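The structure appears right after this line, and notes come after that.
Note that this complex is displayed minus one protein chain, with the remaining chains in position.
Entry: subunit A
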């Protein structure tokens, strides 16, 4: 077709976007080979989750110019993953997802380096997360999203005018799917709403009242939950129910069946039993592909500003036709997570021990078993034992001294909070102000309290 054929290059297509100027781009887009080369050399992205979205994200990012990727996932591969998690084969069942996913993408795409982390997200030091330019979330749980969001927001610092310091913003892209539906969003902490600002987007799961299960069951699900939540404990007392043990699942199924027969209720099947007990969310390859691709594209835009960005929430529904909608959600100005920090005023004489105790009682926090760090230095760690012993002596010292006698500063705490009767681990940023020290009296910037 053409008179001149260009140099063969692997970034043939991507170069069009990165090397050429455009009018519909971000303010800091600098078209040229340096942008592409810097993206390949320096941009580091963490992919959280190596499941349906994570597998797609790794492939998409690796083919979008990113060469330095990490992936973290605590799960092992199961047979039911194979209909969509395309990096896994039958012979991989039982192996860690993160490791297999990283290996498969590296085998296929030369020049890409992916470091797998087969562990819980809570197992990593906070500093681990700070090493990445962008965090891409491919998760299926609210708790995990909340945790990563808390970590990313903990890096955020505000200047004395309460504007976010740009170099402390840790961008996130987040995807989620359920059947033919999904969402993709961009979170720039301090600028766009964080996960916690819009937590209401995830309505709490509806649970059946226990009295319905025990006294007036009407549906198959009621019979299953009776067997799972009530009958199991009655019969097995000490043994905890394990949803991954097929013997346990079969027992629940049989009990549910008996109960359904007793009450004349139709519809109990083994598949439904698993669905109800494990709260299985249907999942297919196409939706994961769509949502991950949108996330990968936004990751590229955050890194290079080569186009406008999604602002800030894309919802997708493919059940009746194809519906997409972009909503610009607003920040919650009082957000405890991405705001300037929860203001805590204490006397300079307060010991670290007393401070940790105060957090448990604080009406905005209710944080127990807190570990405390300041400027990246651990002041006290609850676990592991070795580190607990090493930091224990700090408990009797004053926080004021431990923080280098500053009048006010940010402190990070990591502990357990109770939410909807559930214990969750969370990370909080606190703005600690010492009463009666210099300049404290006219402190008017503690707006986050």
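The rule is short, and it goes like this: contacts are C-beta pairs under 8 Å (C-beta built on N, C-alpha and C of every residue); 3 or more make two chains touch, one makes a residue touch a chain; residues count from 1.
FYI, contacts and distances are computed from a predicted model.
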| note | Per UniProt record, missing subunit out of "UDP-N-acetylglucosamine transferase subunit ALG14", "Succinate dehydrogenase [ubiquinone] cytochrome b small subunit", "NEDD8-activating enzyme E1 regulatory subunit" or "Eukaryotic translation initiation factor 3 subunit I" is "NEDD8-activating enzyme E1 regulatory subunit"
| Hidden-chain contact residue, picked from the options A:39, A:72 or A:314 | A:314
| field | Which of A:205, A:271, A:385 or A:420 contacts the chain that the document leaves out | value | A:271
| field | Contact with the hidden chain (one of A:72, A:249, A:297 or A:410) | value | A:297
| Sole contact to the chain not displayed, among A:179, A:204, A:376 or A:404 | A:179
| Touching the left-out chain: which of A:47, A:137 or A:283? | A:283
| query | Please identify, in ascending order, the residues of subunit A that touch the omitted chain? | reply | 1-4, 6, 8-14, 16-17, 20-24, 56, 59-60, 63-64, 79-80, 82-84, 86, 89-90, 93, 107-110, 179-180, 184, 216-219, 263-265, 271, 274-275, 280, 282-290, 292-294, 296-297, 300, 307-311, 314, 318-322, 324, 326
